[in-house]
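Note that this is a trimmed complex: some chains were dropped, and none of the rest were shifted.
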Amino acid sequence: MVGASGYAGEDLVRLLLAHPHVDLVAVTSRQFAGKQLADVYPRFAQNEKAQPLKFTDADPKQLAREAEIIFLALPHGLAAEFAKPLLQAGARVVDLSADFRTTDAAVYKEFYGKDHPAPELLGQAVYGLPEIYRERIREAKLVACPGCYPTSILIPLRPLIRRKAIDRKRILVASLSGVTGAGRKVEADYLFAECNESVRPYSVPKHRHLSEIEQELSILADEQVVIQFTPHLVPVNRGIITTIYTDLGKDVVDLDPGLLFSGAYGQEPFVRLLGDKRLPDTKNVVGTNFIDIAWKIDKRTGRLIVMSAVDNIVKGASGQAIQCFNLMRGFPETAGLI
Amino acid sequence: MVGASGYAGEDLVRLLLAHPHVDLVAVTSRQFAGKQLADVYPRFAQNEKAQPLKFTDADPKQLAREAEIIFLALPHGLAAEFAKPLLQAGARVVDLSADFRTTDAAVYKEFYGKDHPAPELLGQAVYGLPEIYRERIREAKLVACPGCYPTSILIPLRPLIRRKAIDRKRILVASLSGVTGAGRKVEADYLFAECNESVRPYSVPKHRHLSEIEQELSILADEQVVIQFTPHLVPVNRGIITTIYTDLGKDVVDLDPGLLFSGAYGQEPFVRLLGDKRLPDTKNVVGTNFIDIAWKIDKRTGRLIVMSAVDNIVKGASGQAIQCFNLMRGFPETAGLI
């Protein structure tokens, strides 16, 4: 586990410590090197598996020797630099950063403002959304875990796009995210007194996550998809609500979204379909790896509104990483997650 | 002031007590009748003007004798019943409920689920949005103050609709509201532990406020307008963020929203135009009567995104009522509000 000083990293440590089939051998953090895990994160005090763990400064070669699978929870840019030697040394890597989510170095540069540090690896990475890429994740050497917003958007949209139920040119998304979504950034904008009693849109109109969202939607649609996406910051620690406005496809009559969604996700262990009678609430998913999905057809406008709730840290990061890990190692997909 | 036991009523009392040209002669509340104002609302203790005020049970005839202008902050249905005798007795009424916002009794019944209690008055009421109906408010006997969501939606949309800058068939709105928006309802859904660390959409797809929003947009457009509107509940006390997605009108080229908005609102005392560089934040408007408006043209999608922030209790209720009152009495429009 490389880079455990952020919120996603800390939560991934929590899940790894509780996982029945995991032996967590190393936890690294430049900032905390030399400290006991439980000194930095008091929640882990008196956790038996956490006792021997001390933060180290990451040494890729040694990590590759010690661990079969290595999780990277590093800032983008840095993650790719670490992934390279780890993969060369034969380790398998689950990366939580944005570095390998897009397959196109030009798109990376457009959205992240710098050259990709390891473009030669872009082709190797599998986008770590089990609901779409389950089989490829099993064999992957390098898994790029999706961002939290993309998870909350792609899972609901996938069956609608695939079945051509909606107009791909008219997808508009409003998302509301808790403050951990920004990571543990020590910036004035994220101080308690700046976020509490505050609600605000941000990164309008071009949030970075659009790069991976549109990439994946375009693959599903087999044509270029461009969407409207507006994220908002709301004063909760965790949780994302995503509300998606879609126009029904031109030739679509008598769409039954319930049938469509249960056909697509009836067997998915972490997708809960709320139907068209209930609405999602972040408090039902926080701390879990579930995504809750609800929908309403609005007869007045002819639109289909789809809403989802996820914990941005779990299904949006740490839990998704564990779900991928379980697939990679052949464990039950829900191991350590339910 | 009739019905001062809700959040908007309490805040209206605050503004009336501080207003330089107001002599608040009576405060009524069935629930609190007989109690001192300051006993119910400790914030008003040691306020000189509040000292003599005691809640009474409302007697319309006596109220009409005592006061020139009467504010109603009552649940819908009840407000209309009170307004009738007050108007007959010659008083002017500023109503904060939904009873007179729509001019059509059938629409009222569709959205509020019961027959309108005083349909004969519907024609008399003026919709209390000074940014649209300033002149008519001056002379009005009966002002129907807009709801909080409509305020946050209609002000930004008005110049865009009037100037045909956008496609009226493709207006989609996501709003995020603080919990006082639900009023002081003692229901489990609004308990602290149910709202805190919770984010959720509600009333999808047909919120009651659509009745007045679409009525006013249709008047502005001079044709029937139907919009998509999805409200969300977020854990702040006060404040609404509204994000409006619009398609530019078919023949619109080189739209300059800044020019459009400053033409429409450059002289408005309570409209602050943030432009396309800054984004609204509820914390900048809470406690004030301002509406902050920002916009972005998204070149990728050809859409215009307009965002607004208001305090649902002030510009969305009590402050708007005072603004109307100032117009009705010929006081400076900002009296008691800045």
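Going in written order, the chains are labelled A and B, and every chain counts its residues from 1.
Here is the rule we go by: a residue touches a chain if its C-beta (ideal position, glycine included) is under 8 Å from a C-beta of that chain, and two chains touch if they have at least 3 such contacts.
Worth saying up front: this structure is predicted, and the values here are computed from it rather than measured.
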Whole-assembly copy number, given 2 chains displayed: 4
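To be clear about the criterion, only the chains that are shown with their structure count from here on.
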Distance between chain centroids, defined by C-alpha means - subunit A, subunit B (Å): 39
Partner subunit B, residues of subunit A touching it in the complex: 170, 172, 174, 176, 178, 194, 196-202, 204-206, 226-228, 230, 232, 234-241, 243, 245, 279-283, 286, 296, 298, 300-301, 303, 305, 307, 309
